[in-house]
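Notes follow the structure.
We show some of the complex, not the whole, and keep each chain where it was.
Here the chain labels run A and B in written order, and each chain numbers its own residues starting at 1.
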Amino acid sequence: MNMGIVIGRITATRKDENLVGFKILITQPIDVQENATGQALITVDMAGAGIGEKVIYVSGSMASRATQNKDAPVDAAIVGIIDTIDVEMKFGGKD
Amino acid sequence: MNMGIVIGRITATRKDENLVGFKILITQPIDVQENATGQALITVDMAGAGIGEKVIYVSGSMASRATQNKDAPVDAAIVGIIDTIDVEMKFGGKD
């Protein structure tokens, strides 16, 4: 899974019927220093996330499982709200 | 899922029989500022998308699910037409 921050939402009136009823949010991936990293993606919210919240999202076919609808064509889903990111070891290499 | 814009179509007379009947479109991934990002890909259209429309597409095995044909060898499918992309928070980092 990866860390992200919710930055917006998508409106799509015409969509797959198995996407109807889901809250569709834009999530910006972040690194452990909470900096943006890479492209924002479209996620289905399964954790009650709001704008500005740090979240855990899951990618690929397991995201569909999170929706509890086997027919939902979903490849990214928010599955948790992050309370704290605790980096206990700074690591850049072996020595 | 990701955002894209439909820029063209592919014609392929000889193809897997489980691809017959699908509209096969070229989709250019876009970011939240609606700029092109990365390579265009081949998508099966399940949302009635037209050239120039902004779409949501799903990747991987979940794309096949969208086609409602379990034997369709599809790894990218358009599952929605985007009305609006609302970025409510500009985010580059923590501070």
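The rule is simple: a contact is a pair of C-beta atoms (placed from the backbone, for glycine too) under 8 Å apart; a residue touches a chain by one contact, two chains touch by 3 or more.
What you are looking at is a predicted structure, and each value in this text was computed from that prediction instead of being measured.
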Assembly copy number, counted for this structure file with 2 shown: 5
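Please note the rule applied: only the chains that are shown with their structure count from here on.
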Mean-CA-position distance for subunit B and subunit A (Å): 19
Complex interface listing, subunit B residues touching subunit A: 1-3, 29, 31-32, 37, 46-48, 56, 58-63, 65-66, 77, 79-94
Residues on subunit A engaged by subunit B in the complex (per definition of touch): 5-16, 18-19, 24, 26, 28, 33-36, 39-43, 51-52, 60-61, 63-64, 70-76
